[in-house]
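My questions all concern the structure below.
Every protein chain except one is present and positioned as in the full complex.
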Amino acid sequence: QSKPWHDIGRDATPAEVKAWDIDVRPDFKGLPAGAGSVQLGEEVWMAKCSSCHGDFGESNEVFTPIIGGTTKKDIETGRVAALVEGAPSTAPQKTTMMKVATVSTLWDYINRAMPWNAPKSLKADEVYGVVAYLLSLAEVVPGDFVLSDKNIAEVQKRMPNRNGMVFYEPMWKVNGKGDVQNVACMKDCPTEMKIRSSLPDFARDAHGNILEQNRVIGPVRGADTTKPAPK
Amino acid sequence: QSKPWHDIGRDATPAEVKAWDIDVRPDFKGLPAGAGSVQLGEEVWMAKCSSCHGDFGESNEVFTPIIGGTTKKDIETGRVAALVEGAPSTAPQKTTMMKVATVSTLWDYINRAMPWNAPKSLKADEVYGVVAYLLSLAEVVPGDFVLSDKNIAEVQKRMPNRNGMVFYEPMWKVNGKGDVQNVACMKDCPTEMKIRSSLPDFARDAHGNILEQNRVIGPVRGADTTKPAPK
Amino acid sequence: AASATAATRAVAAEGEDAILKLPEHTTGLGLPVVTDGYGKPSKWEANLQRRQSPGLTRVNQASVSFTPLQGLFGIITPSGLHFERHHQGWWDIDPSKHRLMVNGLVKRERVFTMDDLMRLPSVSRIHFIECGANTATEWGNVAVPTVQYTHGMISCSEFTGVLLSTLLEMCGIDKKKAKYVLAEGADGSSMTRTIDIERAMDDVIVAWGMNGEMLRPENGYPLRLVVPGIQGVSWVKYLRRIEVGDEKYATKDEAVHYIDHMPDGTHRQYTGIQECKSVITTPSAGQTLLDKGFYNVTGLAWSGRGAIKRVDVSVDGGRNWRTARLEGPVLPKAMTRFNIDWVWDGKPAILQSRAIDSTGYVQPKINQLRAVRGTRSVYHQNAIQSWLVSENGEVSNVQVY
Partner (left out) sequence: AASATAATRAVAAEGEDAILKLPEHTTGLGLPVVTDGYGKPSKWEANLQRRQSPGLTRVNQASVSFTPLQGLFGIITPSGLHFERHHQGWWDIDPSKHRLMVNGLVKRERVFTMDDLMRLPSVSRIHFIECGANTATEWGNVAVPTVQYTHGMISCSEFTGVLLSTLLEMCGIDKKKAKYVLAEGADGSSMTRTIDIERAMDDVIVAWGMNGEMLRPENGYPLRLVVPGIQGVSWVKYLRRIEVGDEKYATKDEAVHYIDHMPDGTHRQYTGIQECKSVITTPSAGQTLLDKGFYNVTGLAWSGRGAIKRVDVSVDGGRNWRTARLEGPVLPKAMTRFNIDWVWDGKPAILQSRAIDSTGYVQPKINQLRAVRGTRSVYHQNAIQSWLVSENGEVSNVQVY
């Protein structure tokens, strides 16, 4: 019982699907055949990536660092230890490599979106190469490694945070139940009514003068944040 | 039991109310004392009104004509005969004087809004004067008349369309009932399905090229009205 | 039009260039955030503008511009396309100097600043505003080419403000004597309109907000009266004064205009209600269907007396009707969007929509309207509108009943 609008649109040609269907899944569905060495990757990286991400993926200038904070131990366990609350931190901040569990994600993303100012300009082998180069910086693969569609599943088994992800269905399903419960107390509710945190002084005017970010009429005016905060 | 917001705002001063409370009602509440002759009115008119409305209020250039279309008979009956369907027309189109039933309306409006480019610039006596002038053009008052707050109620009794207004409550009250009834026939409904009227040829492009007044995508395009209509 | 379709659909065996050759936006870096601190529509949308109807008025400050309903979706009118009606031009008033005065039959005559008003308990409600003269050109014969000009003096927005009843109570309205209020604007025309006291104490809003932000200057910034269900002229812009009184005021726009010319030569005064009405916006006159086949016929319905209960659509000039789908929310005195399936077989067709409101009132045919009101009225033309689809796909404005 097809609807009267059934035939609006047209069939996609195989070439068209090929041109756009570029996603690569964790099970490597979508991954094109190819291979790239760490060395090729380093060349591409230095030419097309390092200006933004730093020679070793460490730069915090254009985006947060890609590399850092993972250990040999993490590669064994598949869990980045530094992520645990209270753990000694091994990097100034969370890096991409500390978080990413699936090597497919790196391949897919670099292939679709990098270099940032020229996305989709890399050849498949070059993507294999830069992924290999990044993995070598994180000591996931040795310096003479050649990453390919044949061995990428093996490399997946060494991803430092490969066991670091959990799927928590209640936050994915609309009919799930929240993990945090409050009750709608109305009177004499438990609260210490003390100020646990307030805006640091340096932040008062860090967003400009708030006076100029509010309407010139109404029940309130913007606070003049060129003057000190109320005591 | 006054609400907590009861005292927001402030009292108006008598001078403030006086400055803004300019409306004049049909019962002449709000009408300031004063007087103006037809002659004064003619002077004001020629200086400040005639450029837009014509020497005799007949101009159709800047707004539809103010004067015309009323007769001595109308002044007697208080009904403008030309308004009746099928009546011989006495003016090329409906004029203000043919419609207006209440002289207060003229006084109020000229006082608040005319001259168009300098509203509220007339003195009360000048308003009396131009109203007198307009009434004299319509032969409601003689050429030597002096209109004042004292005699305006008498003049009201000569307004050509003073009996021409009806108050139809159902179109004023939200819970009224419409004066036109249709029924929601769904099948084989009475209609002649013939085209009683369609867009005249000259009107096809009178609003510009409709092609350029529709989106460049979507289920339709604007019709190219530089080309002839479909037969 | 046929060629446009062809162009956008031309597919080589391999596929379309639009897909095979990745566009610049897929292979490059776009524009930064806050390129516009206050954004604007795509440059490709420039055809959708509010426009004047040539010859309708003689000067541009006492004139009208029409909303391009032919290209709009849903029920909210983009504020940039809200129709305009000025009597003496529009202004961008300094809101810190704007005042609202309440005087007349009240215990305390009061003055409010915008600061005062915006502190008061407020409401936010979605309502349509329709000019009483909307569709005026079609009382007699067909006169204008598109729905922008036949029906474009209507918009629908979310308004925020304080209920007029709150203000009147604060001022101590004289409940015995008070029968009417007069609303007055601060512009040159100082527009005045009479509102009966039941309505004033019901759902009338002294509004500053429209679609989440302040009113636009063309629509009365910083304050306008919102009179749900009533013709736009009563929605006094630049509102400066509310007077409580015991008589109707017969102001120029309720004594010379916005009056209904009846066949017996009388004029009905104070006929402010915008009765139940609807119109198909796509496809509508001045548009050309790209092809035979399926279309989603869509339009708007509204009633000044309440909510829309049902909309029926005919594709055969009113002989047979099917009931359309109402998109939610369906709110009182607000526009309601309707949609219905239609397969165009390529033959001439006459599209009509017919709305029914919560009072059971059925939108009339133009001949029914004329039978009661004659043909010399200007205002309150709420008849069923007909669009003729010709064989070449072009849609045009016709009268059929």
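The chains carry the letters A, B and C, assigned in the order they are written, with residues numbered from 1 in each.
The definition used in the following text is that contacts are C-beta pairs under 8 Å (C-beta built on N, C-alpha and C of every residue); 3 or more make two chains touch, one makes a residue touch a chain.
Treat the numbers as computed from the prediction; the structure is a model and nothing was measured.
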item	value
In the full complex, displayed partners of the excluded chain	A, B, C
Sole residue of C:Trp139, C:Trp235, C:Tyr295 or C:Trp321 that reaches the chain not shown, by the stated touch rule	C:Tyr295
Where the missing chain touches subunit A, by residue	3, 5-6, 8-12, 16-17, 20-23, 25-27, 29, 60-63, 79-85, 87, 94, 96, 99-102, 104-105, 108-109, 112-113, 116, 119-120, 164-168, 171-189, 191-200, 203-204, 206-208, 210, 212-223, 225, 229-231
On subunit B, residues whose C-beta touches the chain left out of the figure	4-5, 7-8, 10, 12-13, 15-16, 19-20, 116-121, 215-219
On subunit C, residues whose C-beta touches the chain left out of the figure	5, 7-9, 16, 18-19, 23, 25-45, 48-52, 59-61, 63-65, 71-82, 84-86, 88-99, 101, 111, 113, 115, 119-126, 158-160, 186-188, 190, 208-209, 211-218, 221-222, 238, 240, 290, 293-296, 298, 325, 327-329, 331, 337, 339, 341
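Please note the rule applied: only the chains that are shown with their structure count from here on.
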item	value
Overall pattern in which the protein chains touch one another (line/ring/star/complete/other)	line
Chain centre separation (subunit A, subunit B; CA means) in Å	66
Subunit B residues counted as touching two or more neighbouring chains	none
Sequence positions of subunit C contacting 2 or more other chains	113, 119
